[in-house]
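With one protein chain withheld, the remaining protein chains of the complex are depicted in position.
== chain A ==
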Amino acid sequence: MATADELRELMRTEGAAVAENTQGFNTGRYDSVADLEDYEALKRAARSIKEDAIEELPDLLDQLTETVEANGGTVYIADDAADANDYIRGVVDERAADRVVKSKSMTSEEIEVNDALEADGVDVVETDLGEWVLQVADEAPSHIVAPAIHKSRESIAELFNKQFDPDEPLETAEELTRFARKKLGEQIIDAEVGITGANFVTADTGTMALVTSEGNARKTVAATDTHVAVAGVEKVIPTVGALHPFIELIGRSGTGQDITSYVSLLTPPVDTPVVDFTDDETPLSEFESDRDFHLVLIDNGRLEMRDDEHLRETLYCIRCSACSNSCANFQSVGGHAFGGETYSGGIATGWEAGIEGLDVAEEFNDLCTGCTRCVNACPVGIDIPWINTVVRDRINRDKDAPGEWLVDGLTPDEADDGAPLQKRFFGNFETVAKLGSATAPVSNWLADTTVARQAMDRILGIDPRRDLPTFERETLVDWAAARDSKVTDPERRAVLYPDLYTNHVQVERGKAAVKVLESLGVDVVVPPAPSSGRAPLSQGMVATATDHAERVTETLEPHIEDGRDVVVIEPSDHAMFTREYERLLDESAFTDIAENSYEVFEYVFGLLDNGGSVDSLSTVTGAEIAYHSHCQQRTLGLEAHTVAVLEECGYDVVTSDVECCGMAGSFGYKSDYYELSMDVGDRLRTQLRDDGVQDRPVVASGTSCLEQIDALLERQPRHPIELLAT
């Protein structure tokens, strides 16, 4: 795992270029998909094609092999990297090739074919300009689509000027591109073998789709007489027609282009004549189109992933990079920290765990905070956070239990014995919070002493620069139990879920919620309830989280049966009930709680929409306010409800549009990640300090966001429900 020092160094050297590029791609994605009339339908189509293709993979591979061979090509299915490299070396050797030109292919990076060929004395040239920059610089890709995303124009110019010593020093992007085009153009035309990847391969006709922008893949195929295409076995889809949703989605999802310049649909061997580029007598059409074609399909762990209930979804990935670009942490550190041997970004956890093993996934898996912002961005609807959670759980279990008295005392069940100390502390925050309230205010004094903070830093990795939550002596549940409902003839009846923070720390927002609901004629009860399991889930403690989920449903079920709606203040807990519990509970238990749960503003919105009067709430005329929604709330499409209600109450609302505040539950508390968390938070700070925003009071829905904003700004933020209480 990258240490705080390593992350700081990466942010210093590569952070600016990575941030600018990924955010540019991410904004481009939002704009580009907004132009599609049927974005969701295209994503559903893409998903179902991939689901079916992986289900029928063995048959499709047989069909593809038959078709390619009938077309005159060869198919080789390689068990692993070494097997694939042996085969490719054989092809190159048989052709007696001195030079191999390559277009960009992550799968060829995975097998490290360059090293294998270079060891044989073959000159291997990357022709994608980004890949070529990295080849010259001897650096690793930091992004699956734009591999040199971490390099600025200035650093590329410096590299080229040093390496090639051109007559005139190169400076602009235009000059650098011209230079590379010329240099690579000469190398392409006298190469014998061209290696490409393949984004998709169709079983019906043996057609491969290559999605590129520069034209180097076209040249790599057209200028050589031996074409080797390297792809994972998961790239096969049934028909040419099935390419349609992917062609529309892949560019938009990745770099935000509606479509890349070239989508090559090649059914090799292609008819383009193989010419001698130094011939000045023979017309082009008189050259023969004698080409050898080898399709090397790589297993390398994929067929095992297919049999793995949780990793299987990874195989649907079309490597578009949306999950990298939409990820707040990735935007700060890039793929050199947030990546494994080959792949980077959120889905890399699945790829690296399946291909390389858990130890590689462990190196970066912590950087996924489960914010879910990639979920709606993924064109094939992969639950990327879930894959990260499952892999984290497996990594925990791989470890020996730490056996520390402190945390063992905090871990009531044996189920997640494997999780390391820090993960178990955060995972069992419920116990801490209960103890905290019971002993407040003494607990708060103690926790804030230097000695205590040093111990927490050393033993638990809690960063001393973070303020700790201040526990309230009277919990929300106690407060509610001690008062009578103000509603005599209720419109509706609800159970307000006392999430951990509302109950112990931010009790005021809980009281405000009760008052607002009562003003709108809702009878509210606040029973004691277990915490949702969000905390253990985010630490990869799936068994503990499941236990929480079961206890929560047991607690809430009688209320639901009694006709009460479940209202949730904390968005991350609401997302547990309506999203994550699907993985943890049986179907009927999940449906029951999911269908009856509402985020508090979603509920208020519904009440107002159904005849509730805004006059019973506290209203204003045009007061200005800034609102930061919560990542998981936005993924569920529930930001709009808060904005609408605030506007109905007379507020002039501006909203932030950063993907995440950076705190992400316990993430920002951890010593290793504190600075990264603040770097991510800095983007929110910038927006909240913008002209026209800087003087507005700030409201935010999530507990973590509130804590983060509190640390970022002078202004103390509040939960928006507190504005509405009379």
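Annotations for the structure displayed:
Convention: a residue touches a chain if its C-beta (ideal position, glycine included) is under 8 Å from a C-beta of that chain, and two chains touch if they have at least 3 such contacts; residues count from 1.
The rule is short, and it goes like this: contacts and distances are computed from a predicted model.
Only one of "2-oxoacid oxidoreductase (ferredoxin)", "Phosphate transport system permease protein PstA", "Aldehyde oxidase" or "LUD domain-containing protein" fits the UniProt record of the hidden chain, and that name is "LUD domain-containing protein". In the complete assembly, the contact with the undisplayed chain comes from A:174, out of A:174, A:309, A:587 or A:615.
When the full complex is taken into account, the listed residue touching the unshown chain is A:263, out of A:229, A:263 or A:569.
Of A:138, A:167 or A:280, it is A:280 that touches the chain left out of the display.
Contact with the undisplayed chain is limited, among A:219, A:319, A:492 or A:670, to A:219. Interface note: of A:185, A:357 or A:530, the residue touching the hidden chain in the full complex is A:185. Taking the complete complex into account, residues 21, 71, 127-130, 133, 146, 148, 151-154, 156, 172-174, 176-178, 180-181, 184-185, 188-189, 204-205, 207, 213-216, 218-219, 222, 239-241, 243-244, 247-248, 255, 258-268, 270-273, 275-285, 287, 289 of chain A touch the chain not shown.
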